[in-house]
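All protein chains but one are shown in place.
Showing chain A:
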Amino acid sequence: MLFKALIRTEIKLCTKLFTKGFSSKPSWDIATGVCIERVPVVTPPLNEMQKKYKDMLYTLETEKSLKSDHELRHENDKIQAELLKNESADVDLDTISKITAQDFEDAANEELAKFKFAAIETEADKKGDKHTPDRCLQRHLVLVTDVQLGKEKKKLLPQGLWKEGETLRQTAERILLEQCGPELKVQFLSNAPCGFYKYKYPSEINGKVGSKVFFYYAYYKSGNVKNAVKANWLTRNELTDVLPDRYRKSVHEFLIEEMY
């Protein structure tokens, strides 16, 4: 009896769904969101564990190695200097007047000190400017723009509606061109969407209940977003602050987690 009762409710639900499917299927807008990510330019710093292990490997390597030419030369120089100090008779003056290994080392070090490596902290980092991809070189950055949803503007990934007759990938490319300008060059990684999000409109628009957003993933290659758009390149932590809660979860589903 109990089983029967259970089954009956199930059947009711099924028939309800079935009729719903035929009669008044709520129709949704199909939209495409584009997730453009600038992958790290510079390797992230090593953590405690990695540093310790790296140090150990270095010491092991030097312990097991043989002496290099430079080290031999340095030792030879020392012996020659000793002999010179003691004013030994059989010092070959020709060999001493050369540049010693120590001199060579000093010169090389000086040259290295003169060379300036580019700083990991860029101009944008110093100013706190978030509108350029040239910041936080060691982290992943995601492009976030202002998207008009109904009457309000929200900070989301670039997003737009799908038009009849194009594939979703083409939609993604079109949206990028429309919203970010032709200068931004990206590399899409697939024809398939990588994530999904759906939301309901506050009230029905043109008979549509809400919108289903399919995310496409692309690498940032070069160029900048056109000036009219306020583009933000945000790190993972900043994303959590900016994006709406449910939306953020959907986006984080398909993003690579940062290890540091």
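For this structure, a couple of remarks:
Everything that follows uses one rule, which is that contacts are C-beta pairs under 8 Å (C-beta built on N, C-alpha and C of every residue); 3 or more make two chains touch, one makes a residue touch a chain; residues count from 1.
In the analysis below, contacts and distances are computed from a predicted model.
Per the UniProt record, the absent chain's protein name among "Elongator complex protein 6", "DNA-directed RNA polymerases I and III subunit RPAC1", "Large ribosomal subunit protein mL40" or "NADH dehydrogenase [ubiquinone] 1 alpha subcomplex subunit 6" is "Large ribosomal subunit protein mL40". Only one of A:131, A:154 or A:169 touches the chain withheld from this view, namely A:169. The missing chain, though absent from the display, is touched by one residue of A:65, A:206 or A:222; that residue is A:65. Seen across the whole complex, the unshown chain contacts chain A at 28, 30, 39-44, 49, 52-53, 56, 60, 63, 65-67, 72, 116-120, 122, 137-138, 167-169, 188-196, 198, 212, 214-215, 219, 253-257, 259.
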